[in-house]
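Encoded as structure tokens, the structure appears first; notes follow it.
A protein chain is absent from this complex, but the other protein chains hold their places.
Up next, chain A:
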Amino acid sequence: MEVEQEKPSLENVQARQQEKQREGEVVIVEEEEEQQQQVEEGEENANVLQFMDSMDAYLTLIHSLSSTIRQGWLELASARHSMGASRVNTVLLDHKFHPAATTLLVTQDEGKVDSMKQHFTLCKWASSGNEKCSLGEAKSGQDKLHPQLRHRASSQLYEEKTSSEYKASHEVDDQVQKERSKSLSVFGTLVSPKLRAAQLSFETALETLVEIANTRSAVLCAFDKVNKKLGGSKG
């Protein structure tokens, strides 16, 4: 009799233990789902922030471009006024074969193979093969040199390096000035200083345009990510 009474209570205990185990598993799964949701929300917020930041940068750059180009137009008008309308004219443009002195380097964004983000780098006055890319690229090159310079194996080696760097940069500057003069020579040998100023303004505008191109790429990339999430939540 007593043995028969013990059996049902053992079964009850086992049943209760199994129920508690199941409840525990459900709690763990719920916690994991909550964590996953928090991670996804964090990613979504990061995407939205990135989108807003890139939009703000895009609009700021456009505004900057407008003022730079306006300055260029004013300087060009001033040059036309001093040199004469016939001397600053598209009729004088060279239609013989000549490559562009200022070009772009297009690369795909590093890290992701299937990324749609492309990166533009301006290479100014590079027609003679002496590429002078934008500051960002030049700086990364200098950073690679600096660790070597810091070792200072010998002071003589350091001096040789700095003097050769100075010569190289001097040569590059000379080359750039040559290319600039070549570009101006289309409008005559002696040109107004305002035309030179206009040339510099439009060079600055080009640099801003390349930044705009990169920012545009960032805006569209961020927009795609935000759009995907919105599309997923609607569906």
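Definition applied: a contact is a pair of C-beta atoms (placed from the backbone, for glycine too) under 8 Å apart; a residue touches a chain by one contact, two chains touch by 3 or more; residues count from 1.
By definition in this document, contacts and distances are computed from a predicted model.
Chemist: Just by its UniProt name, which of "Mitochondrial import inner membrane translocase subunit TIM22", "Aspartate aminotransferase", "Transcription initiation factor TFIID subunit 10" or "V-type proton ATPase subunit F" is the chain not shown in this complex?
Modeler: Hidden chain identified via UniProt as "V-type proton ATPase subunit F".
Chemist: For the chain not shown, which residue from A:17, A:37, A:66 or A:82 touches it across the whole complex?
Modeler: A:66
Chemist: Contact with the hidden chain only, please: which chain A residues?
Modeler: For chain A, the residues touching the absent chain are 51, 55, 58-59, 62, 65-66, 69-70, 72-73, 76-77, 88, 90, 93-108, 114, 116, 118, 120, 123-127, 179-180, 183-184, 186, 195, 198-199, 201-203, 205-206, 209-210, 212-213, 216-217, 219-220, 223-224, 226-227, 230, 233-234.
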